[in-house]
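The next block holds one structure in the form of structure tokens; read it before the comments.
Of the protein chains in this complex, all but one are displayed in their positions.
Lettered A and B in written order, each chain numbered from 1.
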Amino acid sequence: MPIAPDVVLADGVAIPHPSLVNLYGCRIGPDTKVGTFVEIQRGVEIGARCKISSHSFLCEGVTIEDEVFVGHGVMFINDRHPRAAKDGRLQTAEDWTMETTRICRGASVGSGAVILCGVTVGAGALVGAGAVVTEDVPPGTTVAGVPARTMLRRIAGAS
Amino acid sequence: MPIAPDVVLADGVAIPHPSLVNLYGCRIGPDTKVGTFVEIQRGVEIGARCKISSHSFLCEGVTIEDEVFVGHGVMFINDRHPRAAKDGRLQTAEDWTMETTRICRGASVGSGAVILCGVTVGAGALVGAGAVVTEDVPPGTTVAGVPARTMLRRIAGAS
Partner (left out) sequence: MPIAPDVVLADGVAIPHPSLVNLYGCRIGPDTKVGTFVEIQRGVEIGARCKISSHSFLCEGVTIEDEVFVGHGVMFINDRHPRAAKDGRLQTAEDWTMETTRICRGASVGSGAVILCGVTVGAGALVGAGAVVTEDVPPGTTVAGVPARTMLRRIAGAS
């Protein structure tokens, strides 16, 4: 079941290849488009009129506000110190602390970017392709690089 | 339809898992190999004897000449200022300017690289794994890093 029965899709959601995604326990807002080879985990909330592009991974703890562009191959994270096992058994949800991430209205995350956990990307901000975002991005700001640094600050703020 | 009816495949094209790719409106040259979890969009032209490795994304506007290696998880881009929406509706093709990208004969693009739009990677050049290419790469040159910088310039030029 690549789209699990507990996924809530608003009117107008477009998923061109429903057999080539893996969505479960998430909510997707009106007119949002989800590309191929995308995984969206339990608890993720995505707003209206977003584009979630191919090959991206949105983990539990991620909130995407309205009109956000998520490029291709974007990776979100919710565990600052990931480990496979603890005390000789696979880790479970009890063994780690989930940190949340928010991408605010109208922001764009370029392809190949990695967004560390516990950060907020402000409204209208632009994360450059291939950037690794390790801290909050102010609204209307363009960041790029590894780790991501400010390239441009728009006077008018978020679009 | 993971391989759309309008895809033009030359003789000898190898796609080991046709149900796990997403190809539409593109042309692929003789003896080229396309890995799993690859998306190739409308208008892309790929030459002969190329390898397009798993998890890569080739967008509209990309041209791949003959004998090019595209590694795993390589992301191409065609929009310098991506946005999901404009004036309260999803962006359409009319709302943005597509920029093209060309990878010339015999070049190699390492795994995990991101190729910004509007660039040409010259014949026989090598883009290092994980590089983010933001400007043209001269023929026969090796580049790496974020953003990609020249590491090596071969005297003999392209192979």
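Everything below uses one rule, namely that contacts are C-beta pairs under 8 Å (C-beta built on N, C-alpha and C of every residue); 3 or more make two chains touch, one makes a residue touch a chain.
Quick caveat: nothing in here was measured; it's all calculated off a predicted structure.
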Of B:Gly43, B:Gly73, B:Gly118 or B:Pro139, the residue in touch with the unshown chain: B:Gly73
Among B:Lys51, B:Lys86 or B:Arg102, residue touching the chain not depicted: B:Lys51
Could you please point out the chain A residues that touch the chain left off the display? 2, 20, 22, 37, 39, 55, 57, 59, 73, 75, 77, 81-85, 88-91, 112, 114, 116, 132, 146-147
If the missing chain were put back, which residues of chain B would it touch? 17, 20, 31, 33, 35-37, 49-51, 54-55, 66-69, 71-73, 106, 108, 110-112, 126, 129-130, 145-146, 159
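Following the convention adopted for this analysis, only the chains that are shown with their structure count from here on.
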Averaging over Cα atoms per chain, report the distance between chain A and chain B in Å. 23
